[in-house]
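A protein chain is absent from this complex, but the other protein chains hold their places.
For subunit A:
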Amino acid sequence: MYGNDFSPGDAPGGGLLGEVEAAEAALRDAAERGRRGGAPGADGDLAEYFAQVVDADQKIEPRDWMPEAYRKTLIRQIAQHAHSEIIGMQPEGNWISRAPSLKRKAILLAKVQDEAGHGLYLYAAAETLGVSRDELVDLLLAGRQKYSSIFNYPTLTWADVGAIGWLVDGAAIVNQVPLCRCSYGPYARAMIRICKEESFHQRQGYEILHTLAHGTPAQKAMAQDAVDRWWYPSLAMFGPPDTDSTHSAQSMAWKIKRFSNDELRQRFVDMCVQQADILGLTIPDPDLRWNDERQSYDFTQPDYDELMRVISGDGPCNRQRTAHRRRAHAEGAWVREAATAYAAKRAQQRKEKVAA
């Protein structure tokens, strides 16, 4: 349980899913509350009205006035989020044909299908801000918009699929649950949908690791190796430390972001320690220690220089990931053209039928 803006009693289901439900309930409450001061008049101060809506914890909607910088920062963040879902299909997709049982394969397929869906929800949310999806996809392919650093790491064994579910999706949920309360309505609603599904991803990953960790010594070693390799990249997913985070202060003032990078990272560590214990696996940090004074774990920070290198394009799989996406896009061009041509032909036929 985490989150300091509401008590555990607010979360009916308990845990992360309970918080998503609480956010959903808060969204409905906010919609039912009348806005302070009502709508702005013809000569009303739009900036003042925007500030009032955000202060009252209500949602900004596509047709509301918003500061240009708010629009820009949301487009950047939502697009990057959408790109991450799409690129994130690759590391796991790598193991679909090699999953160790039919059940695991079917689950992995469902999960990768979810990621595609999450990408689409998010592109749709970004489009409400006045960009087109095609434009965003072009920016991704041109390397002018980023995706999460984590997907530039390779999946070397089956256990990596488990580690991605537990650690990577776990970190994503810790990051995304507060976004369910984001001030921009379409983004908040997309995050509520996504978090509910993401919770399935995290649990299936945990189950894979649990099965391996309680299997043969070789399976356990494989699980431990995967956790060893994914631990620090997962911690780095929360972004640079607060002292170096460029967008944080403004995003928090606008209630896009609710907690700082370091706060979320700390929560993630505190959650993982107990979960690792039950797995019977070790977190690869010799300095991980309970701090009684802070009521939290002390831990070794990830290598932020490495994070910067990976973000700027020099990670283990950056080139492979973008090359794959570019190839799929280029080789799919004729299929998209065929679909457009067929739709035009059908529309023409219908028109002729009506005329006849």
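One rule holds in what follows: a residue touches a chain if its C-beta (ideal position, glycine included) is under 8 Å from a C-beta of that chain, and two chains touch if they have at least 3 such contacts; residues count from 1.
Keep in mind that, in the parts below, contacts and distances are computed from a predicted model.
Matching "NAD(P)H-quinone oxidoreductase subunit 2", "Protocatechuate 3,4-dioxygenase subunit beta", "Light-independent protochlorophyllide reductase subunit N" or "1,2-phenylacetyl-CoA epoxidase subunit B" against the UniProt entry of the left-out chain gives the name "1,2-phenylacetyl-CoA epoxidase subunit B".
From the set A:L17, A:A51 or A:A124, the residue in touch with the chain omitted from the display is A:A124, counting the whole complex. When you scan A:A69, A:A106 or A:A343 for touch with the missing chain, the hit is A:A343. Annotation for subunit A: contacts to the undisplayed chain at residues 38-42, 61-64, 110, 113-114, 117, 120-121, 124, 127-128, 130-135, 138, 190, 197, 336, 339-340, 342-343, 346-347.
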